[in-house]
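This is the structure I have questions about; it appears just below.
The complex is shown incomplete by one protein chain, all other protein chains being positioned as in the whole.
This part shows subunit A:
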Amino acid sequence: MNRTFTLPAFILPAVFARLGPKLPQLPPTLALVAALNAALGRLLPREPLEPLLGKRVTIKVLDAGMTLRFAYGERGFRPSFDTAPADLAMSARARDFLALLLREEDPDTLFFSRRLLMEGDTALGLQVKNTLDGIDLPRLDPATLKSHLAPTALLERFVARLAQRAVPHH
């Protein structure tokens, strides 16, 4: 296997799905929108997102009980307060959304196993999916990633930092 790091299978504890809908959805929506806007023009080119202009998107993170509504316009992403069905709605668990972001899972694979649902304008969804798939992201060298993220490497760095602090500087 070339990949050294893969996302483990996990489902958020049921309490999240139970409490999530009762919590305000604006803070997580703002966080998502801020992250998307930060990526816009850099990791996320504007041109392929053009079909999304003026469209409302809903992301349902099932195991977190979160329903994040946002819209995309000329000035980027912004929260949407419109509760009518969005132009495009995607539902999945937190783990699977992350796996899609990391390009570890294929959306069709998730769809076949019923872990991803796309409702609304399918053509819009496919356009965005295929366009994002077509972006040639700079790749992380698996060896580098491993050396940085492996538990032993993390522990070593942590211990080294502790040691550094413990040693009095004169």
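The definition used in the following text is that contacts are C-beta pairs under 8 Å (C-beta built on N, C-alpha and C of every residue); 3 or more make two chains touch, one makes a residue touch a chain; residues count from 1.
Heads up, the rule we're going with is that contacts and distances are computed from a predicted model.
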- One chain isn't displayed here; going by UniProt, is it "Iron complex transport system permease protein", "Fe-S cluster assembly protein SufB", "Ubiquinone biosynthesis protein UbiU" or "2-oxoisovalerate dehydrogenase subunit beta"? "Ubiquinone biosynthesis protein UbiU"
- Touching the left-out chain: which of A:L26, A:A39, A:L53 or A:L117? A:L117
- Message: What does the interface between subunit A and the hidden chain look like in terms of residue numbers?
- Response: 1-3, 48, 91, 103-109, 111-114, 117-119, 122-131, 133-137
